[in-house]
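Below is the structure I would like to discuss, written out as structure tokens.
A single protein chain has been omitted from the complex, and every remaining protein chain is retained in its original position.
Labels A and B are assigned to the chains in the order they are written; within every chain, residues are numbered from 1.
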Amino acid sequence: MSAAIEVQAVEKRFGNVRIIQDLNLSVAKGERHAVIGPNGAGKSTTFNLISGHIAPTSGEIRLNGEVISGLRPFEINRRGLSRSFQVTNVFARMTVWENVRCAVLWATGHRYAFWKNVDELPEVRRRTAEILEDIHLFHRRDIPAGLLTYAEQRELEIGITIAGGADVILLDEPTAGMSHAETERAVALIRRLTEGRTLVIVEHDMSVVFGLADRISVLVYGRVIASGTPEEIRGNPKVKEAYLGEEAH
Amino acid sequence: MSDTATSAVDIKAQSRGQNLRFYGIWVIAAIVLIVLPMIFSSGGSLTSFSLIGISIIFALSYNILLGQTGLLSFGHAVHYGLGGFLAIHAMNAVIARGWSIPLPLIPLVGGVGGLAIAIVVGWVITKRAGTVFAMISLGIGELVASSSLILRSVFGGESGVTTNRTDLPQVFGWNFGPQIQIYYLIAFWLMISAIAMYALTRTPLGRICNAVRDNPERVEFIGYDPHVVRYLAYCFAGFFAGIAGGLSAINFEIANSAYLGAVQSGIVLFATFIGGTAYFFGPILGAILVTYLQLGLTSVTTVWQLYFGVIFIGIVMFAPGGIAGLLMMHRPLVRAGSLGLMIPAYLIALVPTVALACGVILAIEIIARQHLPADAQIINLLGIPFSATSPATWLTSVILIVGGYFVARLTWQRIADAWDRATTIARDRGYLA
Partner (left out) sequence: MLELIVISTLNGVLFGMLLFLLSSGLTVIFSMMGVLNFAHASFYMLGAFFGYQLTRWIGFWPALIIAPLLVGVVGMAVERYGLRATHKHGHVAELLLTFGLAFAIEEIVSMIWGKSPMDYRVPALLDFPAFTIFSTNYPAYKLFMLTVSVLIFLALLVVLKRTRIGLIVQAALTHPNMVAHLGHNVGRIFMLVFGVGSALAGVAGVIAGPALVTQSDMAALLGPILFVVIVFGGLGSLPGAFIASLVIGLVQTFAVALNGSLASAFGPLDPSLGPSVLSDIWNVTIAQIAPILPYVLLVLILIVRPLGLMGTRET
């Protein structure tokens, strides 16, 4: 059986600067995989590469065995990969309800349909309502997304990401900027929503990482310096030196 | 609000209620369209209503681009004009070949013309959004307008192509000679087009258009290709603009190169934006207002286009939501019952603001008349005749502008204060987020 995500010898340059070098990463199906590393290590860039937002300079990326590097984001999304953004990236003028519903439409097969009343699609309505309840935003459904509080927008960001029912979910710092209570709620949410799916998550909060992840990869200066179970990573001297040492002060 | 348990049912009920209101509005609109010419039956008003109907379709089609999909086009008249030309040629062909296609179907031919050109050029134009789309649409507009002058056999050069609508096969004994019959034809297509365009906003494609408008980058990560979405929106806009062009060809029995020129593209942009792009009815208001002004102003001033420009600039700077946006701002206040706070403030502000506007109008008219002959030197403002050459008029204008401005500024501040109070109440009562 092939891995859900397989990144092989990927390099990414911006101009002359090599932001990602010889990146190798393998995420098994059904695994919860955390990517950690200091700011500017290239974690978001890695997500951008996998999700097709930018193309690698060289190397290959596979999704469920199929080469996806070079494909456009929507082509990759249609193959079952969905991602969230570190900086909230929603449809600001549309209501919360519309935001989630738009994310449901492609997956439910309605695509570019212009002959169906979008309000009369029971499957779409059911899934939208379900997801809104999951992310605790059902009571806010008629509010334009741009007017939500920060934490609510982060939850909506997760909602949009999972709404299409993709098997592989990439979440980029979903709890950044949240209070402790909000973080706990969000983590419970993530745990529940990604049940039975493959999750790759970038996260700074180490308690979240060690509580949630099956495996962890540590990214420093565009390279994976270590990859393994939480125990292995905890005990890895290179990681301690490069990253955790800095965290622990 | 703890209605999560009954969520789906609840939503369904809510949309039922909306549906009822929705059909009600369309039925009322249809009745208004039918009754209107019975109340205002003069030839002048029939002509005006016909023109307004056509511009409503045109403006609504433009809003598929601007309001729904966030595409600012400077060349939308291309579809209107080519639709018009195809309609004219179709009519002439029907007459020449004796086909049994009645006149009421001709606007559809116009729509096909507008759609066809959209299918051909749309793919390239919609590759990019934003500023580049705006510039390319301008370029394509100029390209088509200039080409139309070269291809004389199709576009008839400067004079255009004419037809005679009464020579087409008749239906229900109507020969479509009298303006009232044309009015009802336009009203019919207006209803059909408006309903179709409204329905489009409530389809999956329509909603994804909104998403592309708000955030094209994110759309790519929920499975959609924004280029395809923009292209489809462009095709629909082209189709309905073509219907408007076809109706215009029937109405005037002529199509010429002015139909697809930059001025026509500019006017539809003005109408749509002034009306307001965020609501479906915005462009309808805008089309009514702009057509009305166009008809009304041309007879009283030579510089009506300047007034358009000034109104447009004012809307862009101070009310980018257009008239519809201004109206809808008050909805929460109406619901919360705090609109009453605003009315005195508005009434007080009205007087100096009108004085200021009159001063500006006087100044513009004085300058505009310096090239006109002596018999055109009387400016008739609110029933008062002013002589454009008299220093007293100058003085009045300056006093109105300066005095009006300083007093108006105070009253505008009053409006702002009243607004704060009214919205605070609305927020407290939960009608405003």
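Convention: a residue touches a chain if its C-beta (ideal position, glycine included) is under 8 Å from a C-beta of that chain, and two chains touch if they have at least 3 such contacts.
In this text, all values refer to a predicted model and were calculated from it rather than measured experimentally.
Asker: In the complete complex, the chain left out here touches which of the visible ones?
Answerer: Taking every chain of the complex into account, the missing one touches B.
Asker: For the chain not shown, which residue from B:Ile34, B:Leu151 or B:Leu410 touches it across the whole complex?
Answerer: Hidden-chain contact among the options goes to B:Leu151.
Asker: Among B:Leu20, B:Val300, B:Ile313 or B:Ala376, choose the residue that contacts the chain missing from this document, as touch is defined above.
Answerer: B:Ile313
Asker: Provide the residue numbers of subunit B that touch the chain removed from this figure.
Answerer: Output for subunit B: 70, 72, 74, 124, 127-128, 130-132, 134-136, 138-140, 142-143, 146-147, 150-154, 262, 266, 269, 273, 303, 305-306, 308-310, 312-313, 316-317, 320, 364, 367-368, 370-371.
The rule we apply is simple: only the chains that are shown with their structure count from here on.
Asker: Could you list, by residue number, the parts of subunit B that touch subunit A in their complex?
Answerer: Interface residues on the subunit B side: 1-4, 7-8, 11-12, 15, 199-200, 202-208, 210-211, 213-215, 217-225, 228-229, 232, 236, 278, 433.
Asker: Which part of subunit A faces subunit B closely enough to touch in the complex?
Answerer: Per the stated touch rule, the residues are 51-53, 72-74, 77-78, 82-83, 85, 89-94, 98, 101-103, 105-107, 110-121, 125-126, 129, 132-133, 138-139, 143-144, 147, 160-161, 163-164.
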